[in-house]
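This is the structure I have questions about; it appears just below.
A single protein chain has been omitted; all remaining protein chains appear in their positions.
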Amino acid sequence: MKRLLVLGAVVLTTAALAWAGSETQPKAGGAPKPVIEKAVKGEQCVEDTDYMRRNHMKVLDGHRDKTVHEGIRTPKHSLKECINCHASETTGSVAASKDDFCISCHSYASVKIDCFDCHSTKPQGSAAMHPLNAETAHYKHKLAAQAASKISAEEMAGVAP
Amino acid sequence: MASITFREVEGSSMKYWLLLGGLGLFVLFGALAWNHMHHYGHVVTGMDNQIVWGLPHVFAVFLIVAASGALNVASIASVFNKPMYKPLAPLSAILSLALMLGGLLVLVLDLGRSDRLIVAMTHFNFKSMFTWNVFLYSGFFALVGIYLWTMLDRNVKSWSKAAGTAAFIWRLTLTTGTGSLFGFLIARDLYGSAMLAPMFIIMSFAYGLAIYLMVLAASYAWTSRPLGDVVMMRLKTLLVVFVSAVLYFVVVHHMTNLYFAKYHAVEAFVLRDGGIITALFWVGQILIGCVAPLVILLSRLGSQRNWIMIACALVILGGMAQMYVTIIGAQAFPLDMFPGLIESSSFYDGVVHSYAPSMAELFLGLGGVAIALLVTVFAIKVLRLLPASLDDATVAKLEH
Partner (left out) sequence: MSELKPMSEQAPASPERRRFVGTAAATAAGLAIAPGVVLVQVAHGRPEDQAVSSAVRWGMLIDATKCANGCNDCVTACSTENGWTPVAESKHPRQAPQWIRKLELQDPLTQMETSLPMLCQHCAEPPCVDVCPTGASFKRADGIVLVDRHTCIGCRYCMMACPYKARSLVHEHLNDTQKADVPRGIGCVESCTFCVQKVDRGDGNTACAEACTAAGHNALLFGDMNDPDSEISRRLRELPTKQVRADLNLNLGVRYHGI
């Protein structure tokens, strides 16, 4: 009988651990610093970068309620426009791989987001069409040059809570 | 009035730990079932866009209704001043809290976005019966909790009657709310009746008391404490009254529907052509849930404890069948958007919907039952909820 109980306890603990462990990540030598790709389009975000790093969620929340309930779809502060600018050149997405714009920081800060359960992570239309139009096409060369240079961890200092 | 000694159960025997472990195992299965459903979505359940509320809702609503009914014994003691019921009251209160907890957990874990529970707690639409139920359930925990406290703590004992009365009124409102959850739906032919609210109340009395009786008898038998026939027979008689009342309400509900031509189709479905639903109605709800228990309890068999236990078990099974017919049956019957015309589409219009629950749904529901029993079994070990003796002599002294 005792053996049964012990067995039961072992099964319970293992299952619980396995379950709990499925979401955590191995922590060898500290968390990897986030990689932040420069936005594909444009020089400057719709707000100061510092402000956006701390308050993008408030900005987005405010705009989403206006969009959903009042039909106001102004591009400034819209998630769609964030994605249009920040989708990675390689994956074409803000959240497809671990280095993509949204995921990179959010996994570093351990903040789970469920935006992309519903929202597309990619700009609308084909990758060739989306981010650059006649006015911004010249950024392409700049981007190619920047592609390798990522923002340093020091620059990111303001991100971690 | 003679005083009663309440004592915790010792809870150190192998049997106790096995019971706790067994229940724990089912809680674990329930958790795994939820994890499975949450990870893959409702695609792994038998539910679809026709049967949107499945087996988890059957369990959840049954447990919530039974929770309200389990408080009955305590209400009789405090609200209606029957001294014989006083020693039975603490178990009644804890059982009702535990059943409510189990039911709510199943309900919440079956949500499409169970991770967003906080949204349900912060956004309210007061025209929704569901919103009212959120408040009714929270209030129930608070009031029954306070009531239990007044029973256990001598310093606040004088408040017991007030707390008991408040809890009594509250849980009547709560079951009205649960019944209205269905009664306020205009779309489904089987619902849309104010009848559902009082019917749910009387059903809660029967299901709650049946569960209470089984838990009471089991805890006294397994702890070898004396439990006299006076208590058993009194509660048995009460069960007879409640089960008869359930039968009465079910008959009146269907008779009313049969009088209105527009409900003929749905009544024919439930009573005659519904296959599994019809079988569950006649065999489950009526025969097993009402007729058989009444025959047992009113015949000579009713004086034997084992037969009373069987009758209680039948009432519980019949209650589950009733919830299945009420919840699944109403959805299985197709919506009639164009009366008199035959409808067909890719979305199963005009056909009776079939539903085969998956294992995940079954274990999620059983997990709720297990957690309710687990809480009860644990509570009687750590709190003084059960009288040391309920033999006839002790009980007889209370009556004077």
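Each chain carries a letter (A and B) given by its place in the written order, and its residues are counted from 1.
Keep in mind that, in the parts below, a residue touches a chain if its C-beta (ideal position, glycine included) is under 8 Å from a C-beta of that chain, and two chains touch if they have at least 3 such contacts.
This one's a predicted model, so the numbers in the text were calculated from it and none came from an experiment.
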item: Residue of B:Met14, B:Leu117, B:Ala194 or B:Ala279 in touch with the missing chain, whole complex considered; value: B:Leu117
item: Sole residue of B:Leu185, B:Ala265, B:Val291 or B:Met309 that reaches the chain not shown, by the stated touch rule; value: B:Leu185
item: Absent-chain interface as seen on chain B, which is shown; value: 40-43, 47-50, 52-53, 111-114, 116-117, 119-120, 123-125, 127-131, 134, 184-188, 331, 335, 337-338, 340-347, 349
item: Positions on chain A where the hidden chain makes contact; value: 64-66, 68-75, 78, 80-81, 83-84, 93, 96, 116-125, 129, 133-136
